[in-house]
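Can you keep this structure in mind? I'll have questions shortly.
Left out: one protein chain. Kept in place: all the others.
As written, the chains take the letters A, B and C, and residue 1 is the first residue of each chain.
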Amino acid sequence: MAGNSFGELFRLSTAGVSHGPGYVCIVDGCPPGLPLGIEDLLPDLARRRPGQSHLTTQRQESDIPEILSGIYQGRTDGTPLGLLFKNSDQRSKDYGSIEAKYRPGHADFTFDAKFGFRDPRGGGRSSARETICRVAAGAIAKKLLQTQGVSVLGWVCQIGEILWQTSSPEKITLDQVEKTPVRCPDPETAIKMMALIDEVRLDCDSIGGAAQFIATGVPAGWGEPVFDKLKADLAKAFLSLPAVTGFEYGSGFSAAFMRGSQHNDLFEPHPGRNPAIGTKSNRHGGMLGGISSGEDILCRTSVKPTSSLARLQTTVDQKGNPTEILTKGRHDPCLLPRYIPMGEAMMALVLADHFLRHRAQCGQTLQNL
Amino acid sequence: MAGNSFGELFRLSTAGVSHGPGYVCIVDGCPPGLPLGIEDLLPDLARRRPGQSHLTTQRQESDIPEILSGIYQGRTDGTPLGLLFKNSDQRSKDYGSIEAKYRPGHADFTFDAKFGFRDPRGGGRSSARETICRVAAGAIAKKLLQTQGVSVLGWVCQIGEILWQTSSPEKITLDQVEKTPVRCPDPETAIKMMALIDEVRLDCDSIGGAAQFIATGVPAGWGEPVFDKLKADLAKAFLSLPAVTGFEYGSGFSAAFMRGSQHNDLFEPHPGRNPAIGTKSNRHGGMLGGISSGEDILCRTSVKPTSSLARLQTTVDQKGNPTEILTKGRHDPCLLPRYIPMGEAMMALVLADHFLRHRAQCGQTLQNL
Amino acid sequence: MAGNSFGELFRLSTAGVSHGPGYVCIVDGCPPGLPLGIEDLLPDLARRRPGQSHLTTQRQESDIPEILSGIYQGRTDGTPLGLLFKNSDQRSKDYGSIEAKYRPGHADFTFDAKFGFRDPRGGGRSSARETICRVAAGAIAKKLLQTQGVSVLGWVCQIGEILWQTSSPEKITLDQVEKTPVRCPDPETAIKMMALIDEVRLDCDSIGGAAQFIATGVPAGWGEPVFDKLKADLAKAFLSLPAVTGFEYGSGFSAAFMRGSQHNDLFEPHPGRNPAIGTKSNRHGGMLGGISSGEDILCRTSVKPTSSLARLQTTVDQKGNPTEILTKGRHDPCLLPRYIPMGEAMMALVLADHFLRHRAQCGQTLQNL
Partner (left out) sequence: MAGNSFGELFRLSTAGVSHGPGYVCIVDGCPPGLPLGIEDLLPDLARRRPGQSHLTTQRQESDIPEILSGIYQGRTDGTPLGLLFKNSDQRSKDYGSIEAKYRPGHADFTFDAKFGFRDPRGGGRSSARETICRVAAGAIAKKLLQTQGVSVLGWVCQIGEILWQTSSPEKITLDQVEKTPVRCPDPETAIKMMALIDEVRLDCDSIGGAAQFIATGVPAGWGEPVFDKLKADLAKAFLSLPAVTGFEYGSGFSAAFMRGSQHNDLFEPHPGRNPAIGTKSNRHGGMLGGISSGEDILCRTSVKPTSSLARLQTTVDQKGNPTEILTKGRHDPCLLPRYIPMGEAMMALVLADHFLRHRAQCGQTLQNL
């Protein structure tokens, strides 16, 4: 496969480029009977949209999809959802100069190396606008997960040198995240982060960061024991997003410093949960042996600084001759704020898929024998 | 799918548990005509084997597979390779006590939550012996990759507080890695690491660490631009291994601290490469837009400390009642040394798969038109 | 998976219903560099279109797709092709009465049984308009196959009691097929078939038939030996079309009457072919052991009479109560003429997929060793 589909049972396929007529995506495998309408997609699409604040690109895009199929009388009908996003703001003149030169940090060169040539307009298929399909599909996955009591949330926990951590991630609310455009739930840290992004932007530079994600309400038992471990599918999901450079869950890279006696999360009774068992701590990030434990699922990912810079950089042209490039256009000085809904979407897609996979193999039918 | 297969075109499927009769694996999709024999599998299987040194478990296992099919007259014949690993040392008495109690950090509880019951002998399907199939398949993948000039290598770069880093990962050799049982190529650091593991073991404890992996010779153009980015498939591959808690490539999590002007790798002419283009630095870890760039592919992963401890730990039994557990048996105090061949195998499987995927879509046939 | 994708490497995914806003399809995995434009899709779409003659429904549909992506400067660029077919002629009043009653021979009842409810407008997802996506994707597959010297053709060989057979299927041309609206290449038989269809139509009835398909130029070696035999994937492809009730290749069901000494096709030298080997006869329909032999690939399929009849038929309503139904609307009295481009499309999709699969595993790279 050429890699334009994601998921086994809850499955997203996408096509489109940022400066063509538009994007289409197909969401296959959604259970029938789920109440769903365009209004369920719009909030996350708005969170992803460029031009939300001075922290992000001022490019205006048409982000309201047309739902072509899959919903009848307000409910999913079991057939695939077809979504169409038309492109509107196609200033291809901004990108004309990059056709023959390779932008550092971008996929221009590797596309040429792979396919022999490429659509240079707006980054072509590697444009971040492709994530619009993911966010829409993720919103559908979130709606499905709600029926199982599962919710997904993400926030910015680092911008450059400014870090913020919480010991109670399960208490963070969407409102807290959305209170500032930088999407860090701590107001004081958020102010510092925004100031830093502004500073970097004025310096014609960009900056990286990191984000935290949590899924609450996932019952014990989702995930597969060997290759399709829940942690493995989450890692793939996040790393499939542009600019993501690292993934860790639970204790993550800090586990490398620890002793087993420090790291092990001890089991204890957990009344009210089914089964009534929990752990005293959650360094395992809600997953043991690739299967959810009933504890919150916790991941952290890093995102590199935007590659497009309004500065001269040395590079080569398509023939390999040295040259210089200045990437004009409107670019986010920091990808993190808009990355949050993208990451949530990918997490939701993985969980929705594993919900259905678990139901397929371990559904109630057989147990009743 | 229940997750016991890995890869799209170069595809590994496995079955087996550590205390049953044995493991089988099927490697499907290997090109015909590849010279291959059992002698190609043995070195990596030996590197994975328990009991190599006092750093690892003294459990003896039968690690020599029987190749049932797929090779004719010393070459792969295009049909699937079937491999059989018989189990020999099945001291199931060591594990009898854990049937009704949940070992902290293990998958006992989550298996029960998922499947309703489980095979408790030796960890059942979640036993690390399952990786024997991966290492064997990885050795086949390495042999295939050699025909393309690609090689894969890993080493230990951290044990607890002891870290070691190199600015020239491409210069590390297999001999350097194998010189000490801890598989850190720097002799001085290796001695310290081994002393630390010994100390931890005598303390009835375990310790975590991290490992670095490199693939050299990967031509520009492997990988898929959207969901099956090379970095995404690598992340899944590593996270599908037991105990791995984090993945980063290139600059990884340190990218979160950086400015774009620091992070971007500038293109420059690279005579002798095809195309003759390279980058001055390699913070992108050999992948741009999910596609290989021709630079070395660089990943780092973290591994948690062994969960099995020869100490009393509190836990619960299957009914959720508090109890205590002492995990007897022979366990690695540190997983890192034996993790190296496993990680290399997963990296090789991903690259072999993407080699074939790239050839399928972008092979020579069409370009000749 | 919910079954809205077809193919492993050359992969079609579709969504849409006949009385919603439109259909979308995504064609993933097409090699880059293939010259392609909308003009390559229109001829087969025109052959599939309703209203071509009095033999078929007079319903007018918009059959010209918008190509959203995947082509740059007149050539495929290796990224997925997104196609949009807008619906125009949506006389949903014709279908209003069927919401609560189950039409005999249709999927109304089974959709309700599966999904709990359904979109009744125009047959919803089971509308034959869904094949528009297949025909468009098939036209792309045909273009790809042309680069390998492969072409695909089908024709009507039976309408009711009127059969026509040729001993030289490789000599039939597209022009001969298209000479009459019934798509039987023999003019005299075609006249009789058209008369029979007219008669049936005037009788408010419908009629079944059969069609023959041939692929010429397929080199020896395409197909997989075990589960994904070329004959198996062709069988699935044809049977996935609405109303197809049977598939046979080569000698087909007549093989049941034969002795081995009659049936075996004897090998003989075939100068000019590579390898220079052929068979004296072709009862094996161009496939041996699931792999193409270099001879023409020959299939025959049967199609049931249209289920929609302008007659009163007894049936039940959604509650299972007996009732009567008269299916109004404009329906083909015989599906065969429009089935030809659909069958060709499915055959082309299978062959394009196996071309890429063969190239992936058995491409030139390794053989050069």
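Following the convention adopted for this analysis, contacts are C-beta pairs under 8 Å (C-beta built on N, C-alpha and C of every residue); 3 or more make two chains touch, one makes a residue touch a chain.
Just so it is clear, the structure is predicted and the values come from calculations on it, not from any experiment.
Interface note for the absent chain: among C:Asp28, C:Asp63, C:Asp186 or C:Glu224, the touching residue is C:Glu224. Residue C:Glu268 is the one among C:Glu99, C:Glu170 or C:Glu268 that touches the chain not shown.
Residues of chain B in touch with the missing chain: 1-5, 8-9, 11, 13-17, 20-24, 26, 28-29, 32-33, 66, 68-70, 72-73, 75, 77-82, 84, 111, 114-119, 124-125.
Across the interface with the omitted chain, chain C contributes residues 1-6, 8, 14, 102, 104-107, 109-116, 125-126, 130, 158, 160-161, 200, 205-210, 219-229, 231-240, 242, 244-270, 275-277, 279, 284-285, 287-294, 302-309, 311, 313-316, 320-322, 357-358, 361-362, 367.
Interface residues of chain A with the unshown chain, by the touch rule above, are 9, 29-34, 78-79, 144, 147-148, 225, 356-357, 359-367, 369.
In this section, only the chains that are shown with their structure count from here on.
Seen from the C-alpha centroid of chain B, the farthest chain centroid is that of C.
Relative to the centroid of all protein Cα atoms, the closest per-chain Cα centroid is that of A. Remark: chain A and chain C have CA centroids separated by 39 Å (rounded to whole angstrom). Distance between chain centres (mean CA atoms), chain A to chain B: 26 Å. Distance from the chain B centre to the chain C centre is 45 Å, each centre being the mean of its Cα atoms. Among all residues of chain C, those that touch two or more other chains are 9, 29, 32-33, 78-79.
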